[in-house]
Each structure stands twice: as C-alpha cells, then as structure tokens.
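For this depiction, one protein chain was excluded, whereas all remaining protein chains were kept in their positions.
Take a look at chain A:
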Amino acid sequence: MSDIKITIIDREGEAHLLDAPTDMNMNLMEVCKMHELPVEGTCGGMAMCASCHCYILNKENLLPEKSYEEEDMLDQAFFVEDNSRLGCQIPITKELDGLELKLAPQQS
C-alpha cells in the first residue's frame, strides 16, 4: 500500500480526509469519484469539462504546471480564481501527502 492523505472540502464546506493511492495511476478527479464526492468527471479526464474544477489550498508549488488544454478549459469555466485547477490534470504522487483542496461550485 502506498496511500497518501488528502483533505477535500466539499461544496457544503465539509472536510473529508481521504486516502489516495499513488500506485494506481490516479488523478484528483478520480480520487473524488472513488470516494463518491459530487464530482462528475464528465469528459473522463481530458480537461474538457471543468466538472472537477477545484481550489488548491496548499502545496500549490508542488503541482505540475497547467497545460495548454487546462488553461483553455479554465478560460471557459466560471468561478475561476488564481488557485483554480482541474482535478483531472493532477496525478496523485507521494509529494502531495497532506494536500488540501476545495471543490468549486457546480456549473450550470
């Protein structure tokens, strides 16, 4: 087992301390779905729907840079802040142990 702990604050403000595996080629969006948090992952992880839009609350410097596709999608999303990311573009790695994030409001 090589799990890390991640804290995800849902849209009602409730914090969930979750186990996230680092050895299953997973990303943040998939971790949310695995734990049945209300993240749709409509496009399946292609950075094309923003249903996994979240705000990163710490360790932002440890995340991979935004790709062109992610920036492009965030341009079309709403409620975007400086710390906005798409969960599907963030792979779960050991360094992210203790990561905290908040789900962005659901889009129409």
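In this text, contacts are C-beta pairs under 8 Å (C-beta built on N, C-alpha and C of every residue); 3 or more make two chains touch, one makes a residue touch a chain; residues count from 1.
The criterion applied here is as follows: contacts and distances are computed from a predicted model.
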item	value
Listed names "Ferredoxin--NADP reductase", "ABC transporter permease", "Dihydroorotate dehydrogenase" or "RNHCP domain-containing protein", matching UniProt entry of the absent chain	"Ferredoxin--NADP reductase"
Contact partner of the left-out chain, one of A:I9, A:M26 or A:M48	A:M48
Absent chain, residues of chain A that touch it	40, 42-44, 46, 48-49, 68, 71-72, 75-81, 105, 107-108
